[in-house]
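Please see the structure below; I have some questions.
A single protein chain has been removed from this complex, and every other one stays in its place.
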Amino acid sequence: MSLIVDNLTIDHGAIRAINNVSFIVPKSKLTAIIGANGAGKTTLLRTLSGLKEPNSGSATWNGESVLNRKPEDLARSGIMHVSDGKSVISELTVKDNLALSGLWRKDKKDVAKATEEVIEISPILGQRLGQISGSLSGGERQMLAIGRALIARPKLLLLDEPSLGLAPLIIEQIFQTIKTFVTKMDLTVVLVEQNAVGALKIADQGVVLNLGSVVAVDSAANLLNDPVVRSAYLGF
Amino acid sequence: MNQFITAVLTSLSSGAIYALMSISLVLVWRSTRVVNFAQAGQAVLTTFIGYEVTVRSGSYWIGLIAAVISGALVGAIIDRFFMRPIFKRVKSGPIVMIAPVVATLGLLGLIQAIIGFIWGFTYVSIEAPVSTDGYNLFGTVVAFSPFNLMVLVAATIAMLLLTLLFQKTNIGLALRASAFSPEIARLSGIKVDAVRTLGWAIAGAAGGLAGMLYVPGSYLHPNAMDVLLVFGFIAAVIGGLDSLFGAVAGAMILGFAINFATSYISYKLVFITAFALLITVLLVKPNGIFSSSKGRKD
Partner (left out) sequence: MKNTSVRKRGLIFIAIGWALLLIGDRVDELALSQGALVATYALAIASIILLTGYSGQLSLGHSALMAVGAYAAALSTNNLGLSPAIALVVAAFVAGLFGLILGFGVARLSGPYLAGTTLALAVSLPTIANQFAILGGEQGVAFDIGLPPARFGEEFSQYKWFFWICALAALLMIWLISNILASRYGRIFRALRDNPVAASLSGINVGRLKVVAFSLSAGVAGLAGGLLVMLISGVSPSAFPLSLSFSLLTGAVVTGVYNLKGVMLGGLILVAIPEIAESVVSRIGGSEGFTVALPGFLVSALLILAVVFTPNGPGHLLHKKKH
């Protein structure tokens, strides 16, 4: 019951974005994938959610391959991807955005319950249900994007740079809310972040990527305290 | 006074037909980012089917239903078995931008030729279910008939139904989400390909309805809807190309402009008015009058 990435190689255009990458994301744990801009983090995540085709290697969730499948099928099987920055449909209201990932679910009662839970953890969304999402602040949009994914009751949540473009104070809030969701909803999370410290602080495990290759996999605490990793890849 | 009232009423009923065509173009544009020029051919084809059914059953209404249903089917088939493979196939090279549009043009020619094979190039007409004689208004007969009224009512009902579908149903939400952002819709678990095919089906149905409302006041032949396609496009551009409300409003503006120009100045002004309106909108407000989206200009 975990996400196993094995020898995965992905080209992005003419560039080899991910080169022979292997790691394991344990169930019910938060794994942070960190690394500088251009390390291949986003490409990796887009491949895991079906938006991109890999060149070679494998990635399985609960024993089933997640590669080369349609994003909508993966979403329906419990793998939700919140893409970076713009993962909210600005033209739709907050309510409609939240409803999207419940549209196809049979259990409408649970959709309503999940919506309540999301609003409970992030009440601001509840106050803005009728508003057009384009009018939300950056932090609120990010909460909405994550909240929308949770309505589908995912088992595996792939988060791409939730801190992108947000103020430090808001980032802290977002990270805390993510942590709350993970524990309350029993989620397995892959969190891709440039903000290495913030991500590692809430993560159980960290994977450090550099130029498309894994340079370190360890517990988040160990990575935070490893001076070599810190100076070479985390930049602090 | 009579002239004015007549001009208003005929503007409304012709505007209603333009609106249906405009809606069908906008629906496809929103979901596929292609102006479906084949819509002119699709509408003629499905109207011919409606014509056959009308002749055989003796009922215009059964013909109308047949046209709407076959319009939906033809639209869905074109998306699923024609457009989708082309999008999959043509992925690189400078032609990639224009390939889908060029494909719809090829399809337009193909459909029109096939209609010619089956029904020939003679002009046929469909008899209207209600009188096409003008109403008697204050003692004079005006150019607005019970059939024009029926057109207006039918188109209005269709537009209300579409509004309900889009604003109040889950399918409508899926259609809107897939149009605004296919990727996010997909990541939320919506089967965007199927939703797009549904969009094409609704567009085809609207085109079939437009044809059945248009032809009793005109004639049916392979190129009968070329003009309607152009007017639908102009209306869509006025409305901002991706707004359904804008499509209807644009169609009404066009309907009023054409009918008032022809009624008050010269009957020759149909195309000149339409064309002048199009160019004016593109020069002054290229985003359309009712669109909030931006970035149409380079």
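Labels A and B are assigned to the chains in the order they are written; within every chain, residues are numbered from 1.
Note that contacts are C-beta pairs under 8 Å (C-beta built on N, C-alpha and C of every residue); 3 or more make two chains touch, one makes a residue touch a chain.
Predicted, not measured: the structure shown is a model, and the values here were computed from it.
Taking every chain of the complex into account, the omitted one touches B.
Only one residue in the set B:17, B:53, B:74 or B:103 touches the chain that does not appear here, and it is B:103. For the chain left out of this panel, the touching residue among B:15, B:134, B:204 or B:222 is B:222. Within the complete assembly, B:274 is the residue of B:72, B:213 or B:274 that touches the hidden chain. On the side of subunit B, touch with the chain left out of the figure occurs at residues 29, 34-35, 37, 85-86, 89-90, 92-99, 101-103, 105-110, 112-121, 222-223, 226-227, 229-230, 233-234, 237, 241, 268, 270-272, 274-275, 278-279, 282-283, 286, 296-298.
One rule holds for everything that comes next: only the chains that are shown with their structure count from here on.
Here the spacing of subunit A and subunit B, counted between their Cα centres, is 42 Å. By the touch criterion stated above, subunit B contacts subunit A in their complex at residues 170, 173-174, 176-177, 180-181, 183-192. Contact residues of subunit A toward subunit B in the complex are 49, 51, 70-72, 75-76, 80-83, 86-92, 96, 99-101, 103-104, 148-149, 152.
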